[in-house]
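Here it is, the structure in full.
All protein chains but one are shown in place.
And now, subunit A:
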(Lines give C-alpha, C1' and ligand atoms only; values in the text may rest on other atoms or scores of the structure.)
Protein backbone atom coordinates (compact mmCIF):
# COMPACT_ATOMS: atom_id res chain seq x y z
CA UNK A 1 0.00 0.00 0.00
CA UNK A 2 1.40 3.33 -1.04
CA UNK A 3 0.03 6.72 -0.09
CA UNK A 4 2.23 8.27 -2.72
CA UNK A 5 0.46 6.30 -5.39
CA UNK A 6 -2.91 7.36 -3.99
CA UNK A 7 -1.73 10.94 -4.27
CA UNK A 8 -0.44 10.38 -7.78
CA UNK A 9 -3.82 8.99 -8.76
CA UNK A 10 -5.62 11.90 -7.15
CA UNK A 11 -3.78 14.44 -9.28
CA UNK A 12 -3.62 12.34 -12.43
CA UNK A 13 -5.56 13.63 -15.45
CA UNK A 14 -7.36 10.34 -15.90
CA UNK A 15 -8.88 10.45 -12.38
CA UNK A 16 -9.61 14.12 -12.69
CA UNK A 17 -11.44 13.49 -15.94
CA UNK A 18 -13.31 10.63 -14.34
CA UNK A 19 -14.40 12.87 -11.48
CA UNK A 20 -15.50 15.57 -13.88
CA UNK A 21 -17.47 13.02 -15.87
CA UNK A 22 -19.17 11.86 -12.66
CA UNK A 23 -19.99 15.47 -11.82
CA UNK A 24 -21.27 16.15 -15.34
CA UNK A 25 -23.52 13.09 -15.36
CA UNK A 26 -24.86 14.00 -11.93
CA UNK A 27 -25.59 17.63 -12.75
CA UNK A 28 -27.15 16.87 -16.15
CA UNK A 29 -29.29 14.06 -14.80
CA UNK A 30 -30.42 16.16 -11.86
CA UNK A 31 -31.30 19.08 -14.08
CA UNK A 32 -33.36 17.02 -16.51
CA UNK A 33 -34.71 14.97 -13.64
CA UNK A 34 -36.09 18.06 -11.91
CA UNK A 35 -37.50 19.27 -15.22
CA UNK A 36 -39.18 15.93 -15.87
CA UNK A 37 -40.47 15.87 -12.30
CA UNK A 38 -41.89 19.36 -12.65
CA UNK A 39 -43.75 18.42 -15.84
CA UNK A 40 -45.16 15.30 -14.19
CA UNK A 41 -46.15 17.21 -11.05
CA UNK A 42 -47.95 19.85 -13.09
CA UNK A 43 -49.73 17.24 -15.21
CA UNK A 44 -50.87 15.56 -12.02
CA UNK A 45 -52.09 18.90 -10.68
CA UNK A 46 -54.26 19.51 -13.75
CA UNK A 47 -56.11 16.25 -13.14
CA UNK A 48 -56.49 15.58 -16.87
CA UNK A 49 -57.52 11.96 -17.34
CA UNK A 50 -55.32 11.20 -20.35
CA UNK A 51 -52.34 13.01 -18.83
CA UNK A 52 -52.63 11.16 -15.57
CA UNK A 53 -52.89 7.84 -17.38
CA UNK A 54 -49.60 8.52 -19.17
CA UNK A 55 -47.98 9.63 -15.92
CA UNK A 56 -49.20 6.52 -14.15
CA UNK A 57 -47.65 4.21 -16.75
CA UNK A 58 -44.43 6.22 -16.61
CA UNK A 59 -44.17 6.04 -12.84
CA UNK A 60 -45.02 2.34 -12.92
CA UNK A 61 -42.26 1.62 -15.43
CA UNK A 62 -39.53 3.70 -13.85
CA UNK A 63 -40.23 2.91 -10.25
CA UNK A 64 -40.87 -0.73 -10.90
CA UNK A 65 -37.54 -1.55 -12.53
CA UNK A 66 -33.92 -1.13 -11.37
CA UNK A 67 -32.01 1.89 -12.67
CA UNK A 68 -29.28 -0.43 -13.84
CA UNK A 69 -31.83 -2.20 -15.99
CA UNK A 70 -33.05 1.12 -17.40
CA UNK A 71 -29.52 2.20 -18.34
CA UNK A 72 -28.74 -1.06 -20.08
CA UNK A 73 -32.13 -1.13 -21.76
CA UNK A 74 -31.76 2.34 -23.26
CA UNK A 75 -28.19 1.70 -24.40
CA UNK A 76 -28.47 -1.87 -25.63
CA UNK A 77 -32.09 -2.62 -26.44
CA UNK A 78 -33.41 0.61 -27.98
CA UNK A 79 -30.89 0.46 -30.88
CA UNK A 80 -32.61 -2.68 -32.15
CA UNK A 81 -35.70 -0.47 -32.58
CA UNK A 82 -33.59 2.05 -34.49
CA UNK A 83 -33.19 4.42 -31.53
CA UNK A 84 -29.50 4.90 -30.93
CA UNK A 85 -27.83 7.09 -28.29
CA UNK A 86 -24.23 7.50 -27.22
CA UNK A 87 -23.27 5.91 -23.93
CA UNK A 88 -23.24 9.29 -22.22
CA UNK A 89 -26.67 10.29 -23.57
CA UNK A 90 -28.13 6.91 -22.66
CA UNK A 91 -26.75 7.25 -19.16
CA UNK A 92 -28.10 10.76 -18.63
CA UNK A 93 -31.42 9.84 -20.23
CA UNK A 94 -31.92 6.82 -18.00
CA UNK A 95 -30.87 8.62 -14.84
CA UNK A 96 -33.04 11.68 -15.67
CA UNK A 97 -36.13 9.67 -16.45
CA UNK A 98 -35.64 7.61 -13.33
CA UNK A 99 -34.99 10.69 -11.22
CA UNK A 100 -38.05 12.44 -12.67
CA UNK A 101 -40.28 9.71 -11.32
CA UNK A 102 -39.11 10.44 -7.77
CA UNK A 103 -38.70 14.18 -8.17
CA UNK A 104 -42.33 14.49 -9.27
CA UNK A 105 -43.48 13.14 -5.94
CA UNK A 106 -41.22 15.54 -4.03
CA UNK A 107 -42.30 18.58 -6.03
CA UNK A 108 -45.95 17.66 -5.84
CA UNK A 109 -45.87 17.24 -2.09
CA UNK A 110 -44.15 20.63 -1.88
CA UNK A 111 -46.82 22.35 -3.91
CA UNK A 112 -49.58 20.60 -2.01
CA UNK A 113 -48.07 21.45 1.34
CA UNK A 114 -48.86 25.08 0.61
CA UNK A 115 -52.50 25.05 1.58
CA UNK A 116 -55.25 26.36 -0.64
CA UNK A 117 -56.04 29.06 1.90
CA UNK A 118 -52.64 30.65 1.29
CA UNK A 119 -53.43 31.05 -2.40
CA UNK A 120 -56.86 32.43 -1.55
CA UNK A 121 -55.27 34.94 0.81
CA UNK A 122 -52.90 36.06 -1.95
CA UNK A 123 -55.72 36.41 -4.44
CA UNK A 124 -57.83 38.31 -1.92
CA UNK A 125 -55.01 40.86 -1.65
CA UNK A 126 -55.40 41.61 -5.34
CA UNK A 127 -52.46 39.58 -6.64
CA UNK A 128 -52.71 37.86 -9.99
CA UNK A 129 -52.45 34.07 -10.18
CA UNK A 130 -48.85 34.36 -11.36
CA UNK A 131 -47.97 36.69 -8.47
CA UNK A 132 -49.52 34.30 -5.98
CA UNK A 133 -47.43 31.48 -7.46
CA UNK A 134 -44.21 33.51 -7.38
CA UNK A 135 -44.61 35.38 -4.10
CA UNK A 136 -46.64 33.02 -1.96
CA UNK A 137 -46.59 29.41 -3.17
CA UNK A 138 -43.10 28.86 -4.60
CA UNK A 139 -41.11 30.40 -1.71
CA UNK A 140 -42.96 28.18 0.75
CA UNK A 141 -42.80 25.11 -1.49
CA UNK A 142 -39.07 25.64 -2.09
CA UNK A 143 -38.36 25.48 1.62
CA UNK A 144 -40.26 22.24 1.83
CA UNK A 145 -38.67 20.51 -1.17
CA UNK A 146 -35.09 21.65 -0.70
CA UNK A 147 -34.02 19.08 1.93
CA UNK A 148 -35.37 16.09 -0.01
CA UNK A 149 -33.93 17.46 -3.27
CA UNK A 150 -30.57 17.79 -1.54
CA UNK A 151 -30.79 14.14 -0.60
CA UNK A 152 -31.60 13.27 -4.19
CA UNK A 153 -28.55 15.25 -5.28
CA UNK A 154 -26.24 13.11 -3.19
CA UNK A 155 -28.12 9.99 -4.16
CA UNK A 156 -27.62 10.85 -7.81
CA UNK A 157 -23.89 11.29 -7.34
CA UNK A 158 -23.67 7.77 -6.03
CA UNK A 159 -26.11 6.42 -8.60
CA UNK A 160 -23.90 7.80 -11.38
CA UNK A 161 -21.39 5.01 -10.67
CA UNK A 162 -23.87 2.62 -12.26
CA UNK A 163 -23.30 4.08 -15.70
CA UNK A 164 -19.88 2.45 -15.77
CA UNK A 165 -21.84 -0.53 -17.04
CA UNK A 166 -22.24 1.15 -20.43
CA UNK A 167 -18.56 2.16 -20.44
CA UNK A 168 -18.96 5.84 -19.67
CA UNK A 169 -15.57 6.86 -18.32
CA UNK A 170 -16.68 8.05 -14.95
CA UNK A 171 -14.85 7.80 -11.66
CA UNK A 172 -15.54 4.20 -10.73
CA UNK A 173 -14.82 2.81 -14.18
CA UNK A 174 -11.57 4.76 -14.34
CA UNK A 175 -10.49 3.48 -10.94
CA UNK A 176 -11.38 -0.06 -11.88
CA UNK A 177 -9.50 0.12 -15.18
CA UNK A 178 -6.42 1.60 -13.59
CA UNK A 179 -6.47 -1.00 -10.83
CA UNK A 180 -6.96 -3.98 -13.07
CA UNK A 181 -3.89 -2.95 -15.06
CA UNK A 182 -1.54 -3.19 -12.07
CA UNK A 183 -3.70 -4.81 -9.36
CA UNK A 184 -3.23 -1.81 -7.04
CA UNK A 185 -6.91 -1.90 -6.11
CA UNK A 186 -6.41 -0.29 -2.74
CA UNK A 187 -4.76 2.83 -4.11
CA UNK A 188 -7.06 3.28 -7.09
CA UNK A 189 -10.24 2.79 -5.10
CA UNK A 190 -9.03 4.99 -2.26
CA UNK A 191 -8.40 7.76 -4.74
CA UNK A 192 -11.88 7.29 -6.23
CA UNK A 193 -13.44 7.17 -2.78
CA UNK A 194 -11.74 10.42 -1.80
CA UNK A 195 -13.12 12.06 -4.91
CA UNK A 196 -16.62 10.81 -4.09
CA UNK A 197 -16.32 12.11 -0.53
CA UNK A 198 -15.07 15.46 -1.76
CA UNK A 199 -17.96 15.78 -4.19
CA UNK A 200 -20.63 14.78 -1.67
CA UNK A 201 -19.14 17.23 0.83
CA UNK A 202 -19.32 20.03 -1.72
CA UNK A 203 -22.93 19.10 -2.44
CA UNK A 204 -23.80 19.17 1.25
CA UNK A 205 -22.19 22.55 1.72
CA UNK A 206 -24.16 23.84 -1.27
CA UNK A 207 -27.34 22.36 0.14
CA UNK A 208 -26.67 24.02 3.46
CA UNK A 209 -26.09 27.37 1.81
CA UNK A 210 -29.30 27.10 -0.17
CA UNK A 211 -31.30 26.12 2.88
CA UNK A 212 -29.88 29.04 4.82
CA UNK A 213 -30.69 31.45 2.03
CA UNK A 214 -34.29 30.22 2.07
CA UNK A 215 -34.62 30.37 5.84
CA UNK A 216 -36.61 33.51 6.53
CA UNK A 217 -35.33 33.73 10.08
CA UNK A 218 -31.67 33.57 9.07
CA UNK A 219 -31.03 37.19 9.91
CA UNK A 220 -31.99 36.75 13.48
CA UNK A 221 -30.06 35.61 16.48
CA UNK A 222 -30.84 32.20 17.83
CA UNK A 223 -31.79 30.79 14.48
CA UNK A 224 -30.00 27.56 13.92
CA UNK A 225 -29.22 25.69 10.75
CA UNK A 226 -27.45 22.34 10.90
CA UNK A 227 -23.67 22.46 10.92
CA UNK A 228 -21.70 20.69 8.25
CA UNK A 229 -20.78 17.92 10.67
CA UNK A 230 -24.42 17.28 11.55
CA UNK A 231 -25.24 17.27 7.88
CA UNK A 232 -22.50 14.83 6.96
CA UNK A 233 -23.42 12.36 9.63
CA UNK A 234 -27.15 12.98 9.40
CA UNK A 235 -27.30 13.47 13.17
CA UNK A 236 -29.50 16.56 13.07
CA UNK A 237 -33.14 15.77 13.44
CA UNK A 238 -34.61 17.88 10.73
CA UNK A 239 -36.80 20.63 12.04
CA UNK A 240 -40.39 20.08 11.05
CA UNK A 241 -41.24 21.94 7.90
CA UNK A 242 -44.40 23.86 7.83
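Here is the rule we use: a contact is a pair of C-beta atoms (placed from the backbone, for glycine too) under 8 Å apart; a residue touches a chain by one contact, two chains touch by 3 or more; residues count from 1.
Keep in mind that, in the parts below, contacts and distances are computed from a predicted model.
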Per UniProt record, name of the chain withheld from view ["Carbohydrate ABC transporter membrane protein 1 (CUT1 family)", "Glutamine transport ATP-binding protein GlnQ", "Cytochrome c domain-containing protein" or "Fe-S cluster assembly protein SufD"]: "Glutamine transport ATP-binding protein GlnQ"
Which residue of A:14, A:56, A:83 or A:124 touches the chain not shown here: A:124
Options A:140, A:164 or A:207, residue touching the unrepresented chain: A:140
Missing-chain contacts mapped onto subunit A: 117-118, 120-128, 131, 135-136, 139-140, 143, 216-217, 220, 242
